[in-house]
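One chain of protein is taken out of this complex; the other chains stay put.
For chain A:
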């Protein structure tokens, strides 16, 4: 069992309950989609699995380890085996794509190799191969701020492909792409997972994509799991209940990071 969650809940610092009573078991090499209305807790669930958030209650086990019982350095080693694809990939605007991709392996590399990589990319072919799978090979030496939203998302996926983790978590990985590209990108992720026997969890707001690409689908609403079924056993009624009061199909969110105001004191 790759992932086990028992009675996991998360309450934010402001008292808002994001997730409660989550029980979940995921076996190795499973491919799962997480669907649900916006604000349901899909991102929070993925961040919990990425050890990017610590649960308030319950116990979590990832890749046969208890992340919050480990020492900080052991946890970093566990984290290197988990890849999280962000909806808005946090890549520094001035960084080149090749550096951003190769940064995926920082957890595995020695300090010396990582430092060397800042001056000359140590694995150009590896980065190129990861980008080529997402049809982005020509952007290898561009800067990240020259990519469009969809290209940036693909660069973020390429970084995780290059990282080569045993558990891939994807938070709305295709939200900024057109339907054809979204389908293609999800196939790439699924092929990677199937070929390497990797566990894949992706949250999606497009139900049809979830049904078409993933054998198992989890429906999340208001911080709880509504259903957890093989994708061919989900009835339209269950989907209607999941998205009740959400008749307006939410338009894909435009990813614009908040403008950063840098104030430097002088003298």
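Throughout what follows, contacts are C-beta pairs under 8 Å (C-beta built on N, C-alpha and C of every residue); 3 or more make two chains touch, one makes a residue touch a chain; residues count from 1.
Methods note: contacts and distances are computed from a predicted model.
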"Phosphonate transport system permease protein", "2-oxoacid:ferredoxin oxidoreductase subunit beta", "Spore maturation protein" or "Branched-chain amino acid transporter AzlD" - which is the UniProt name of the missing chain: "Phosphonate transport system permease protein"
Hidden partner chain, touching residue among A:114, A:190 or A:231: A:114
Touch with the omitted chain, as defined above, among A:7, A:93, A:179 or A:215: A:93
Of A:29, A:53 or A:70, the one touching the omitted chain in the full complex: A:53
Contact set of chain A toward the excluded chain (per top definition): 12-13, 50-54, 72, 76-84, 86, 89-95, 99, 103-104, 106-109, 111, 114-115, 118, 163, 257, 260, 262-267
